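Every protein chain but one is kept in place in this view of the complex.
Chain IDs A and B follow the sequence of writing; residue 1 opens each chain.
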Amino acid sequence: MKIDPASRYRASHEYARKEGAEIVVGISDHAQEALGDIVFVEMLEVGKTVAQGEAIGVVESVKAASDIYAPMSGVVAAVNAALMDDPALVNKDPFGAGWLLRLKPSDPSQWDGLLDAEGYRKACEKE
Amino acid sequence: MPYIAATESDRAAMLERIGAASVEELFDDVPARVRFPSLDLPPPLSELEAMREVEALAAKNLSASSSAWFLGAGAYYRFIPAVVPALATRAEFLTSYTPYQPEVSQGTLQAIFEYQSMAAALLGVDVVNASHYDGATALAEALLMAYNAAGAAGGRPRALLCADLHPECKAVVRSYLSAFPIEVEELALGPEEAALKADQSTFCVVAPYPGFSGELGDLAAAAEAAHAAGALLVVHADPIMCGLLKSPGELGADIVAAEGQSLGSPLSFGGPYLGMLGARSALVRKMPGRLVGQARDGAGRRGFVLTLTAREQHIRREKAVSNICSNQGLAMLQACVYLAAMGEAGMRAVARLSYDKAHYAASLIAGIPGYSVATGSFFDEFTVRTPVGAEALAAGLCRRGIVPGLPLSRYYPERDRELLVCVTEMCTRPQIEELARALGEAAA
Partner (left out) sequence: MNLVEEPLLFELSSPGRTCVSLPEGDVPPAPLPAGLERGSIGLPEVDELSLVRHFTRLSQKNFCIDTEFYPLGSCTMKYNPKVNEQAAALSGWRNAHPLAGEEFSQGALELICSLQAMLCEIGGFAAGSLQPAAGAQGELAGALVIRAYHDSRGDGRRRVVLVPDSAHGTNPATCTMAGFQARTIPSDAEGGVDLGALASALDDTIAGLMITNPNTLGLFDRNIEEIARRVHEAGGLVYGDGANLNALAGVLRPAEVGIDVMHYNLHKTFSTPHGGGGPGGCFVGVRPDLADFLPGPIAVRKGESFGLAMPPRSIGRLKAFYGNFGILVRAYVYLRMLGSGGLRRVAETAVLNANYLKALIEGTYAVKYPRRCMHEFVAQGGLAEGVHTLDVAKRLIDYGFHPPTIYFPLIVPEALMIEPTETEAKETLDAFAAALLAIAEEARTRPELLAAAPTTTPVGRLDEVAAARSPLLCYRG
């Protein structure tokens, strides 16, 4: 199970990674493996405002559909258009090319409340 | 004991293997106080007696084949080619289950794919699902689909309904939507006029094609007006009519629902019927119900599978688009065989026969003193204004072996001098002329 040390996590397996003024959001390697081959990704549109913990999209495989929740509050700055044609990117490279969306965070202090890499690893082991 | 193979010695052997002393013991978990109640049911009949019993009941029903039949109103007496029941009721189709294991269900899956394809062609849409319970529930689900696509997130809570939809469709829509924050507004306007009332709070306009009264509205204009307001156009269509007149999809409908009973299912006192639901491809992920798609196996062979299942209840559970689990498998298969048997030429021919005969009947009736035809442009059903109460008029004709149509007071008590007359390919010219004669005599 690959865990990106630079990212922070929600217990529901979303990750957040700082990139400049924005946060890159996606699902962890553990999550993509549990879901199986991803067939479809649907995210909120650019410009939408979301609160931390609010649903921002769905990732579907053949046997499951997983709601994705915002790790931090903010405005959607970008959505990964490549996933329309190749949802498998989420499986192949969840922390890289398989990113889901980018947020402009409205409350940067929320970062501290997220699980760090070690905290997330422990949470997964408990599952 | 019918249908049970286990003999006394089988039972004994099984109990021994289980380690139980008696079959009753297997129910020890059931509270003793309420276990093994005595049920007041009629004593069991043999097969012979059961058939006699049900034949006696069936004989107490008026059969459409025994009268000159001009009653439609949502259930239609139509010609069903012999190949339809012969093929659709084959045990391999009838006694098989939902095709969750595709390798052993390719018959059912390919038939569904063919139905989806033919129904999409007929209704003029990109995708059709494997069916709903009936046309009315398909329409209700169409509205929920439109709400999910254009209403829920976007602050549009209103649905505009044309009053000339079938009254039972309207009732079902209201029941289904009762728990959602949706405002259903019924307008006594034709499709185009209703669509012009759409604004930024409207997520869809619902129009019939044709209306319950028979009236054909301007669907293309309705589509334009609805889209201009950012709303979807949902249409409830007659599938037979689509063999002769432009399809709702072609005229701009986004979602199309229809009652498919006319496509190979008998009247059967109201069920099982066939809910048809189709839409533009952009809306497919919001579509409820089963969908079959094409796939390949490891050796490259073509096959068919249930697909996009993440929409459905067994995966999404409380977040599913709908709670629907089953489809109308047998009725859908009947429609599939019917559409294939009729084909391009037959569908046009059936529609043509119905259209021409209905217009001939209307022209005769319009010529009878005291009667008038209230519907302007219609397919095979039209509303007649009668000089005397339509209920008594119809009852009198029924006793003469002519069922002249539906008195509208059945649904709208104040409309007691209106009769909805339907003429299909089953009606002959002599029957139509007899109808006109009988109507004239009854008013004299």
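Note that contacts are C-beta pairs under 8 Å (C-beta built on N, C-alpha and C of every residue); 3 or more make two chains touch, one makes a residue touch a chain.
Computed from a predicted structure; not experimentally measured.
Colleague: Taking the entire complex into account, which one of B:Ala21, B:Leu62, B:Ala282 or B:Ala366 touches the absent chain?
Modeller: B:Leu62
Colleague: Just to verify: which one of B:Arg156, B:Lys286 or B:Lys357 makes contact with the chain not shown?
Modeller: B:Lys357
Colleague: So which bits of chain A touch the chain we can't see?
Modeller: With respect to the unshown chain, the touching residues of chain A are 36-37, 39-40, 60-63, 87-88.
The working rule: only the chains that are shown with their structure count from here on.
Colleague: Return the distance between the CA-based centres of chain A and chain B, expressed in whole Å.
Modeller: Averaging C-alpha atoms per chain gives centres 43 Å apart.
Colleague: Using the touch definition up top, name the residues of chain B that touch chain A in the complex.
Modeller: 285, 308-310, 315-316, 319
Colleague: Name, in rising order, each residue of chain A that touches chain B in their complex.
Modeller: 39-40, 42, 58, 60-65, 67
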